[in-house]
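Apart from one protein chain that is not included, each protein chain of the complex appears where it belongs.
Per-chain numbering from 1; labels A, B and C assigned in written order.
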Amino acid sequence: MDAMRTLAPGAEDSRDLGFGGRVALQTRNRFLNRDGSFNVRRVGLPFFRSLSAYHALLTISWPRFFLLSALGYVATNAAFAVAYLLCGPEALNGSKAVGLVPRYAEAFFFSVQTLATIGYGVLSPNGMAANLISALEALFGLMGFALVTGILFSRFSRPTPHITFSDKAVVAPFRSGQALMFRVANERSNQLTDVHARVILSRLEGPPPNRARRFHELSLDRPQVVFFPLHWVVVHPIDDGSPLRGITPEEFRAADSEILILLSAMDETFFQTVHVRSSYKPQEIAWGMKFADMFLRSEDGLVGIDMQKIHDLDPAH
Amino acid sequence: MDAMRTLAPGAEDSRDLGFGGRVALQTRNRFLNRDGSFNVRRVGLPFFRSLSAYHALLTISWPRFFLLSALGYVATNAAFAVAYLLCGPEALNGSKAVGLVPRYAEAFFFSVQTLATIGYGVLSPNGMAANLISALEALFGLMGFALVTGILFSRFSRPTPHITFSDKAVVAPFRSGQALMFRVANERSNQLTDVHARVILSRLEGPPPNRARRFHELSLDRPQVVFFPLHWVVVHPIDDGSPLRGITPEEFRAADSEILILLSAMDETFFQTVHVRSSYKPQEIAWGMKFADMFLRSEDGLVGIDMQKIHDLDPAH
Amino acid sequence: MDAMRTLAPGAEDSRDLGFGGRVALQTRNRFLNRDGSFNVRRVGLPFFRSLSAYHALLTISWPRFFLLSALGYVATNAAFAVAYLLCGPEALNGSKAVGLVPRYAEAFFFSVQTLATIGYGVLSPNGMAANLISALEALFGLMGFALVTGILFSRFSRPTPHITFSDKAVVAPFRSGQALMFRVANERSNQLTDVHARVILSRLEGPPPNRARRFHELSLDRPQVVFFPLHWVVVHPIDDGSPLRGITPEEFRAADSEILILLSAMDETFFQTVHVRSSYKPQEIAWGMKFADMFLRSEDGLVGIDMQKIHDLDPAH
Partner (left out) sequence: MDAMRTLAPGAEDSRDLGFGGRVALQTRNRFLNRDGSFNVRRVGLPFFRSLSAYHALLTISWPRFFLLSALGYVATNAAFAVAYLLCGPEALNGSKAVGLVPRYAEAFFFSVQTLATIGYGVLSPNGMAANLISALEALFGLMGFALVTGILFSRFSRPTPHITFSDKAVVAPFRSGQALMFRVANERSNQLTDVHARVILSRLEGPPPNRARRFHELSLDRPQVVFFPLHWVVVHPIDDGSPLRGITPEEFRAADSEILILLSAMDETFFQTVHVRSSYKPQEIAWGMKFADMFLRSEDGLVGIDMQKIHDLDPAH
């Protein structure tokens, strides 16, 4: 537990956790968006170096992905159609088209039949040049479709955990003291097991001009649950070891605090470890409130929760 | 080891492990079914938000999966057949059918030949509209079959560990005291390595009206085995640190106890970590019994076990 | 470190590590073969329950896999050919064959052209029945080839670490005492990182009739190496905490000892954790020997090892 460790000032101390110290003085923006993406900017990287084509194609929206695929398909056929046209009027057996545009359309559809390896045969390549191009196009088609359909399937089958975080975290009585709490639940029917939470407090500390952002990992009453079929209230007890000890809501806000969260879990559909991030800023913390009961009172005695109540709060006393 | 830690009463204490405290008072149902699925209900989630299409398609039964695939295939061809019909009577070269139904059947089979990229060529698209539709259908077919066959292969190759749990757990003499034990064996020929067990006791504690469900992780004599070629007896010694210390079968039953188990292991076919869950309720615990010997007495001196004896019990003394 | 822990006698104590205690009395066979497979037998399992088709198809030999694939291909076409024949003599457009055998051959090759979605079109289905069968065959072909080629690729791309273990382990002077050592090297060009070793001593202990097999994990001087580009000598110091303390080669042999080893590592081709197992029996342990130098004395100053010397031993003094 290094929650209370005070980092000494200096050039090197504030880059812990990959965030920067001085920078934070300029901004009241959040570092971590509620959806888990980072609110940061990196410049000075050559575009192609920073780009991971696969990552980009995995994470663009579905409409964009299908549009890109369709465009690639049309462009490839359009290019091969030009190649067939350039082979001369005898290049395609069975050709009946007259005039440039009809001939181009014919070559385009012949290209489709070759790229997708349909091969109706009404049109077929004639002569060495057209045959070579169609041989190349078949290879290109098989490899290209393998890439596109591979990405399609990866998108479809990629583990994308959907964890609902309560809209607000609360500071509520806990045992003989207080605790910071938020609750989470699994939205999906995928079973998650062995869920770990890590909670980090980010805030400004120290007097100006040495005021700098510090990061503290907050100890949790139970940092891990084995099973996660319903919901889980993650609890940081504000005890003597906590950096939140004795703090008021005003001080919390004045320090531009942010509660950063990383949940990791084993997704049993894939038997793969997945991650979800989120954060709470001061306006998303309810002091003196507690979470309302989510449990269902059902007739058949089955345990159940009402997911719509996950954000509901009650006064803490 | 937090086996003895008593959670203080309050709103936040009973959601450990993702289960709820008060709810359990209503029910004698088990939380965790013997097959590892959870006996819980979640309401209030929009259907499409909770649905993971991939997860659903991975976990439905094989007949259902093949039925769905076949239906999708028929429906797609039926829809494209309508599109070809709408292109008019000249849309298909080689068409010989007369009358709406024969023409629809012809268009349907032409669609099959295009979607599956067979392209016999006896029928082929004629005119811009039919050619465009067949180009679209080829793209659709390649992408659709990639999804269906990708899911098919994922279903086939997905690690599905089959661990047999003994029908009953026992409480039997162990060293100078008693222990709770159950035994497990790998049903499959896949080798499992580095098997970890976690055992959690769930029961009602405290006097009414504060009686609430509590969860205790039970310490194991050996929480892990490196190799798992035969069987393994998982042992929780009921020592001074155990929440089961001095408990009688009647008290165990009265507290609506449940022994929850999570096994994790490395499956060496996939070099992937897999999980198996199960549980024991009071009626599945044999007090004063011990497990019968499973070992084979073979002539050739090879070590072996008889898997049919995994559930066999003997009196403990 | 539980190396010195003595397990109490009883029904439950000897199944640690998934091995059995009493059984071992019957045999001088090794439990773990040098290639890492287990020398055990399990009976009483229904065949289909124990079978994991995917695991079986991944681990059969390459010739067997190709033979099975070819047989499946021939059988599928042979069956569909029967179906086409049953549709009557008019079922195939373009048919020229006369007589049952030629017609069957023709139907067989038409089936090939459909199953593999070639569709030359010289033969094509005629009539509702043949068209329906060919539509079914195309679907079956696409799904079947997805399974076969998926397994093919999984076999090809599956991480199969090849670690060479020295033929013999040695007991040699180490610091002020003795140590049990063996050495390992990576045969493959795949880089392995973060290699962990676990070494377990299995032997008979106690006086008859309570003589039973016990397992002890042996502590290692360095249980893990971060990098593994050359070779690694795994060292168990025979210190006061070691169950091998003061043991003679004769006692070691008389106890039917076996040194069981599990290596786990991150394979950087796949960024996947892989496992390798092996074992040493008494006749594979050289007392008073040490490993010969494997390093190359090269002119260009590059560090290198001669893998052929991995088994070489020198007298220890």
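Basically, contacts are C-beta pairs under 8 Å (C-beta built on N, C-alpha and C of every residue); 3 or more make two chains touch, one makes a residue touch a chain.
Just so it is clear, the model here is predicted, and its values are computed rather than measured.
A.B. asks: From the list A:Leu71, A:Leu147, A:Ala254 or A:Ala292, pick the residue that touches the absent chain.
C.D. replies: A:Leu147
A.B. asks: Looking at the full complex, which residue from C:Asn77, C:Ser95, C:Ser166 or C:Ser242 touches the chain that isn't shown here?
C.D. replies: Reading the full complex, the residue touching the unseen chain is C:Asn77.
A.B. asks: Going by the contact rule already stated, which one of C:Leu58, C:Leu204 or C:Met307 would touch the omitted chain in the full complex?
C.D. replies: Per the contact definition at the top, the residue touching the missing chain is C:Met307.
A.B. asks: Please identify, in ascending order, the residues of chain A that touch the omitted chain?
C.D. replies: Contact residues on chain A toward the absent chain are 8, 10-12, 15-20, 22-24, 26-29, 31-32, 38-45, 49-56, 58-59, 93, 113-114, 117-121, 123-125, 128, 131, 134-135, 138-139, 141-143, 146-147, 150-151, 154, 159, 198, 200, 217, 260, 262, 264, 272-275, 277.
A.B. asks: Using the document's contact rule, name the residues of chain C that touch the chain not shown here.
C.D. replies: With respect to the unshown chain, the touching residues of chain C are 69-70, 73, 77, 105, 109, 112-113, 116-122, 145, 148-150, 152-153, 156-157, 160, 162, 172-175, 179, 181, 183, 185, 187-191, 193-195, 222, 225-233, 235, 266, 268-269, 271, 290-291, 293-298, 301-309.
A.B. asks: To test your reading of the contact rule: which positions on chain B touch the chain that is missing from view?
C.D. replies: Missing-chain contacts on chain B: residues 117-121.
The rule is simple: only the chains that are shown with their structure count from here on.
A.B. asks: Hey, how would you classify the chain contact layout here, line, ring, star, complete or other?
C.D. replies: Basically all the chains touch each other, so complete.
A.B. asks: Given that chain B and chain C are copies and touch, would you call their interface same or different according to whether over half of its residue numbers are shared?
C.D. replies: Interface between chain B and chain C is built from largely different residues.
A.B. asks: Please find which chain has its CA centre nearest to the centre of all protein CA atoms in view.
C.D. replies: Smallest centre-to-centre distance to the global C-alpha mean: chain B.
A.B. asks: Could you please state the distance in Å, as a whole number, between where the Cα atoms of chain B are centred and where those of chain C are centred?
C.D. replies: 25
A.B. asks: Taking the mean of the C-alpha atoms as each chain's centre, how many Å separate chain A from chain C?
C.D. replies: 36
A.B. asks: Counting only residues that touch at least two other chains, what does the list for chain B look like?
C.D. replies: 113, 117-121, 150
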